[in-house]
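The complex appears here minus one protein chain, its other protein chains still in place.
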Amino acid sequence: MSAARWSYALNQWDTNIDTFVRKREHERALKTVSISGFSAVELTAASFGAWEPLGNPRQIRDLYGSVAAFGEVLRGCALDGISSYVYDPFIGFDVEMGRGHDPLDPSSAGPIAETSEWFAGTVRELGGSVLVVRPVGSAWQTGPLDDSQIEVLANLWDAVGRRTAALGVELALHVDFLSALRLGDGLDRLLAATDADVVGLALDTAELAVAGMDPVAVYRRHASRVRHVQLKDAREVVDEAEAMTPHAEQFVRTEGGRRGIERWFFEPTDEGGLVDFEAFVSALHEHGYAGWIVVESDQSPHPAESTMVSGWYVQKRLAPLLAR
Amino acid sequence: MATKWSYMDHWVTETPQGPLPPSFNRTYMDRYVKQLSALGFQGFDTFFFYLPMLQGMYGSVPAFEHFLQDNGFEKITGIFSAYPYATKHTAPHVRETHDRIVADCEYTLRGIEGLAGVENFIVMPSSTDWQTEPVTDDKIKIMADLWNRVGRITLEHGLKTTCHFEFWGAIRTRPQLELFFEHTDPEYVYFFCDTAQHTIAGVDPVQMFRDYKDRCTGFHFKDTKNVDTTGMYRTAPDPELMAPDVERWFYPMGEGGLVDFPSLMKEIVASGYDGWLTVEHDKAELGGGTYAEATCLAKWYIDNVLAEAQREAEAAL
Amino acid sequence: MDHWRSNSPSGPIDQWRSRRTMTRFLRQVAAVGFDAIDTFDFRYWQILEQYGSVANYQEFVQEQGLERIVNTFHGVYYEPDRYAPEVPETHATIVEDFKVTMDRWSGIQLDNVIVMPGSRFYDDHGPTDDQLKHAADVWAKVGEVTQQYGVNLTCHHEHYAGIRNRRQIDTFYAYADPRYVKFFVDTAQHCIADVDPVDVYEAHHERVTGFHFKDTRNKDVNEDYKLFPDAEVSAVTTEKWFYEMGTAEGLVDFERMMRSVRDHGYEGWISVEHDKADKLGGDYAESTAISRWYAKNVLDGIYAGAGA
Partner (left out) sequence: MKDTLRWSYAINAWNLRMDVFVRHEEQQRALKTLSVLGFDHVELASGMGGRWENLGTPEIILINHGSAEGLLAFLRRAGISGVSSWCWDPGQPAEETGYAFLMTRNPADHDAIVEAAKPFVDLLAAAGGDQLVVRPAGSAWMAPPLGDGDAGIVGSLWNRVGEVAAAAGVGVSLHYDCLQPFHTEEQLVSLLDATDPALVGLALDTAELTIGGIDPVAFYDAHHGRVAHVQLKDTRFQDAGQEYLTPGAEATMLKGGAGRRIERWFYELGTEGGLVDVEAFVASLRAHGYGGWVVVEGDKGGNATEVAMLNSWFLQRRLGVEKV
């Protein structure tokens, strides 16, 4: 049997600020994830005060009494706990809806490390093992990263990685399809510049595929650095020119760009898409991958259906590839 | 005892043309089967009127069953047939229409030829109460005659004709149920226990099972939050969707309804029943629910709550 | 009033998703006969990003057949150490915030900027007399600022907020300078808090500058208003608080409300608000149409009729 474990990302339920707030809604989602064959969930850091009750440790505590009490809820729903938390440093937690810190700004290092530690402690307490972070802003904001910028980032994430490692939590850098790391050999350079012992890669199949990168090739190239996997599908590629659109987060990711793409991300299935999941998971197997595999739909007209369809695909097609 | 769970097909999903059954197209149907498969259902129950659609999508009904089997299902377990609305052509309480109904049943039986072994031919034994009134003993006997006749035919095809009683049907009270079973042949006519329908009609489904377990060939595990105490069962033309005080009658298990499922489960274990157990959701979308979520929660409840009741009952044997 | 969701291939979205979805939203609102829209001012950054400026956005609204943007709702989280009307130490921050806000929106002419006058999460006693006075003071200062832009500062009393019951509302307005602090009546919110919306309107009609016409089927009988994180979504027995006008079992007497509005000679805008209309299987588009039907077929006749 493989040591890899399957988790599911809760973000698809949280479609708007005032949704997915009640405990009852959480419980229904958690039971849905459990009965579809997953053993944990991934949380996403958010700052919208009480309307994002799973968005950070303080809100978890405010709604559930304590992080430990939320852990009881997870186990009551027949899950082991959480696998991971996803944290974007551009989001601030000092005040609600606050603005966070730019990793390229050297003075951000302290606050980002502190917030990372805050989340990592909660990951640990809820049975998880990975803190997934957005390592740098978008390509349109930065252009290709120069050596000094890579150095700033490497210093930051090395420092953060050491602190989370002390808590028993691995740090994994996540590359999204608009990320500055898609330009040139940014990703390779950042990985080379960081300490392999404390900084890993979170490989997101769909984000890489939309960015025009082959996730299988990226995985093979960096297998030893991959600490976390997010599995989702996509059907459309965003080329470099489109990624450089000013405010691409709004105009490309949210609005769908000139093509009017209404949905970027899909459940991992065999229905056709950019990602070859079976090849990808076979590659994980070859390299003896032992971390979390988090299935995401990210966007879905129907979260429960997405979870179930993914559950089928994991149980019937993907998990057997790891069990060989 | 290993329980075998099947799923009764009322599913609705979001399509570009609005919320529709997954028979919308083959892709939706495939995904639907995979979703049920992911939860571990092994049996699939459907309505007679879906058979032509399945044939269209998969080439034949057996080809659809093969698709189910490729996804871990054992087979199609039940086919549901009914005449809820009485017409001059078909009305179980009108003897002159029986030939037509029997012919329809034979037609449905031809539609499932080649399947691995459908076990239940599930029928509503009557039409709506309001169209059958006054419900006399004679009318109940006429209906019993019909299903005796149908039961003999389906048994030749290996299916048991089994009766599913709606709270708004003409056979709804405990005395009516008893009279009906008295006049039907235990060899040809069986009992299908729908937990919610009986509860709404003021009949205790657990007691019903206890008393008719020898003739019971299946269950719809579904819940309700209301007993009809104001005669809503007589609402014309349809009490299920038009009852004045109740917009939604049916709920999934585990949502605070009236049915005591753990007790039923223990009773089932104690009886030695080894047939299929079926989850049915009906109108799960009313009030903002979804079929997918309702199905997950029901199966979660089975695996996490009913499984415990089952273990307790087995230990007590 | 800007709460809206519709289904999309990627799940439920609001109208701010793209210019395309905004177009569809505005056309639907216009089609049923609304003349204008309200919005939230926290949309400002999104407006800049998507439309370039507030004035451009209003032009976009006008292209779809609506007159203009009438009101904006100022959404801020109140925290005692940073930003809270009852806490004088934070008043400078609040006034400064409104200077910035009014500058941002100065490209168009609004009628009202709507605020929640008090914080939420109060204990059994509610705000003290002093705290109500502090709140009244700060809103008067803010009102002076907004009036320099020709805009009213007007207060909207949520059923779960600190100034919620009739006594608190009356005390607050007794302290608040009528020149600068106006009142915005939300029929459902008052009703949930067991405040008769018509009575409270009549008591304070001279300073009323707007309405949210929406209905509810429940009063808060469980002290839901104390609930964390948000009584509107967490209530114990009420999963959905708000319904459109004309709903069955609605508690608000809109006909009486409308007679009162007419009799007091109110000539400003009346806004229809749907909040969480999509809960329990509801649908924003349908609620929008049904409430406009009610306004046209029931309320317009009352308003046009002779004094009762």
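Letters A, B and C mark the chains as written, and numbering starts fresh at 1 in each.
Just so we're on the same page, contacts are C-beta pairs under 8 Å (C-beta built on N, C-alpha and C of every residue); 3 or more make two chains touch, one makes a residue touch a chain.
In this text the structure is predicted, and so the values were computed from the model without any measurement.
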* To do: Considering the entire complex, write down the shown chains that touch the omitted one.
  => B, C
* Could you tell which one of C:Asn7, C:Ser106 or C:Gln147 touches the chain left off the display? => C:Asn7
* Which listed residue (C:Gly65, C:Gly107 or C:Gly150) would be found touching the missing chain in the intact complex? -> C:Gly65
* Just name the one of B:Pro21, B:Gly169 or B:Gly218 that touches the chain not displayed here. => B:Pro21
* Can you list, in ascending order, the chain C residues touching the missing chain? => 6-7, 20, 24, 27-28, 30-33, 64-65, 248, 283, 285-286, 288-290, 292-294, 296-297
* Could I get the residues of chain B that touch the absent chain, sorted low to high? => 12, 15-21, 23-27, 53, 56-57, 84-85, 87-90, 100, 128, 236-238, 241-242, 247, 283
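The rule is simple: only the chains that are shown with their structure count from here on.
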* Have a look at which chains touch which and call the overall pattern line, ring, star, complete or other. => complete
* More contacts between chains, A-C or B-C -> A-C
* Distance between chain centroids, defined by C-alpha means - chain A, chain B (Å) -> 43
* **Centroid distance [mean C-alpha coordinates] between chain C and chain B, Å** => 49
* **Interchain centroid distance [CA atoms averaged], chain A/chain C, Å** => 37
* Asked: What are the residues of chain C that contact at least two other chains?
  -> 7
* Residues of chain A that touch two or more other chains: which are they? -> 301-303
* Can you name the residues of chain C that touch chain B in the complex? -> 7, 278-282
* Structure fact -> In the complex, chain C touches chain A at residues 5, 7-14, 17-20, 42, 46, 49-50, 77, 79, 82, 228-230, 232-234, 276
* **chain A contact footprint on chain B (complex, rising order)** => 13-14, 27, 31, 34-39, 71-72, 290, 292-293, 295-297, 299-300, 303-304
